[in-house]
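The block that comes next holds chain A.
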Amino acid sequence: MFASRALKRAVAALVIGGTLAAGIGLSKEVQAQAAAAKLEQYFGIPSFRVGPFAAAGTGFFGGIIDYLTYINMTGGVNGVQLTWQECETEYIPARGIECYQRLLKRGNQQMHIFEPLSTPIAYGVLNRVDDDRVILTQYGYGRSDAADGRVFPWVFATLTSYWSGASAMINWIASREGGVANLKGKTITHLYLDNAYGREPLPVFRALAKQMGFTLQEVPVAVPGIEQTSQWLQIRQAKPDWVILWGFGAGMNSTAITSAARINFPRDRMLGIWWAASEEDMIPAGDAAKGFFGVANVPSGRQFRVVQEIEKTVYGANRGNLQDPKRIGTIYWNRGVTAAIFWVEAMRNAQARYGKGQVMNGDQLRWGFENINLTAVRAKELGIEGMLPNFRLSCEHHEGAGVIKVMQWDGTRWNTVTPDWVSSDRKMIRTMVEESAARYAAEQKITLRDCSKEK
Partner candidate 1 sequence: MFYREAGKFRTSYAQDAQIFPLGLDKVMVGALLVFAFLIVPNIASQYWLIALLIPWLIFSLVALGQNILTGYAGQLSLGSAGFMAVGAFACYNFLLRVDGMPFLAAVALSGVCAAAVGIVFGLPSLRIRGLYLAVATLASQFFIVWVLDKFGWFKNYDPSGVITAQPIVILGYLFDSAAEKYVLVAAIVGVLALAAKNMVRSNIGRSWMAVRDMDVAAEVIGFRPMPVKLLAFAISSFYCGVAGALFAFAYLGTVEPSAFNIDMSFRILFMIIIGGVASILGSFLGAAFILLLPIFLSVLFHTVFGNAVDASMLSATELIVFGALIIFFLIVEPHGLARLWQVTKEKLRLWPFPH
Partner candidate 2 sequence: MNERKIGGVILSVQNISLAFGGVKALTDISFDVREHEVRAIIGPNGAGKSSMLNVINGVYRAQQGQITYRGQVRKDMDTHQAAEQGIARTFQNIALFKGMTVLDNVMTGRNLKMKSNFLMQALWWGPAQREEMEQRRKAEEIIDFLEIQRIRKTPVSRLPYGLQKRVELARALAAEPKVLLLDEPMAGMNVEEKQDMCRFILSVNEQFGTTIVLIEHDMGVVMDISDRVVVLDYGKKIGDGTPDEVRNNQEVIDAYLGIAH
C-alpha cells in the first residue's frame, strides 16, 4: 500500500516536472527556428477560443488570421511574408498579460501590434506599451479618451470609439423619429452590463439627454446578465420609446431580447451596440430577435470583394482558420478581417516611407498607422467599399471616422438599413476626449507629445 502511494507520488512529481521542463525547452527550440527565418513581419495574436466569449474570439481572430494568410498567399507586403504566434487568453487579464509578454519576443522577432479584443486585458497592458513600443489598437473597445494621440501615443481606436458610437446611435434614433426636435419628451433606456464597459457611454448619453431634451433611463444588468426579469419589468414601467442594449456576450444579449419579448416590447424599438449585434447574439433568441436593430462598426455580409477573395483563395486552398466556413462574412469575422487590413495598411505606409520590402519596427508601424488615409479610391483597391468608412488618422487623432451603420436582424441574417454611415457629434466627442485625456495626463504626470514636431 505505502509503496504504491510512494510510487504514485513519484509519478506525480515526474508529471509536473516534465511538463515544466518540456514547456520551457520546446518554446526555446521553436524560437530558435523562428529566428532563422528571413524577411518576416511577425504578429502576436492573443486570442480567446474557450470560455464565455469564445464565439467572439474564434470569429474575430479567425478573421485576422484568414486575412494575414490571404496576404501571404498573394505575395505578402512588398514581398515581406507575415508570420504570427497565437496565445490563449481566456479573456482573463492575468492570462492576457502573460500572452503579451510571451508574444512580445519570438527569437529575434518583435511584436509591434497588440489586439486583445478585451477591455480588461487592454487595461492590463496600457501602461506597458509605451516602453515596449507596441501599438495597442483597441479595435472598437477600451478607453474612449485614448483617441487623443498626444496623451496615448501608442493606443489607437481605429474604429469608432464607444463615445462616438453612443452619439451616433442617438443621431440615428433621432433620424428615425424624424429629427432631433422630436426627441424632446421621448424616453430612451440605456440597458447596460453593470461594469466599466457598460458605464463608459453614460457621460455622452447624459449630456445628449440634457441637450436634446429626452429622458434617459439607466438600467444596469448584473454580470453575467443571463437573468434580466426585474430590469425588464422596470423598462415596462417606464414605457421607453427606445431601448439601447449595451451588453456583451451572447448570454446577456440574447436574454435581453427574449426578456423583451416576454413583456411584448417591440424589438424594432431596440438598438444594440456592436458588441450586442453579432449573429451569435441573435441566434439563441430565435424568432424573438426578428426586427432587432444592431450597430455595425463593420457590417456583416459576404458582398464585399475582400471577403469573397479570402473565401476563394484561402478557404479554396483549405487553409481557412474557421472551424465552420459558414461563419465567413459574419460580424466578428468581418471585423477581424478589417482589423488585419489596418495592420497591413499601416505596414504598407511604413514601408513606403522607411523602405519597401523591409521588416518594420514599432515606431515605423506607428507612423504607418498615424498616416492611414482610407480614401474611397483606396477602399476600392482593398475591396472594402461600404465595409469601412473613409477617414484618416494623425498624430493627434487616433480614432477612426466615428461613424456607424445600423443593421436589422430578419431572423436569419443582418440587413444594413443605413446605406450611408451615420455620423456622430465629432466636436462634442473630441472635446470630451481631450478633457478626459488631459485629466488622465495630469493624474499620471504625462508630458503631452508634441505632434507639431512629427510629420
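The rule is short, and it goes like this: a contact is a pair of C-beta atoms (placed from the backbone, for glycine too) under 8 Å apart; a residue touches a chain by one contact, two chains touch by 3 or more; residues count from 1.
Behind the choice of candidates: all candidates are chains of the complex that A comes from, given by their letters.
Keep in mind the model is a prediction, meaning the values are calculated, not measured.
Chain contacts in this complex place chain A in touch with candidate 1, from the set 1 or 2.
Within the complex formed with candidate 1, the residues of chain A that make contact are 5-6, 8-9, 11-13, 15-16, 19-20, 22-24, 26-27, 29-30, 47-50, 54, 58, 85-88, 90, 92-95, 97-98, 100-102, 104-105, 119-120, 123-124, 126-128, 143-145, 194-196, 199-200, 203, 223, 321, 323, 432, 436, 440, 443-445.
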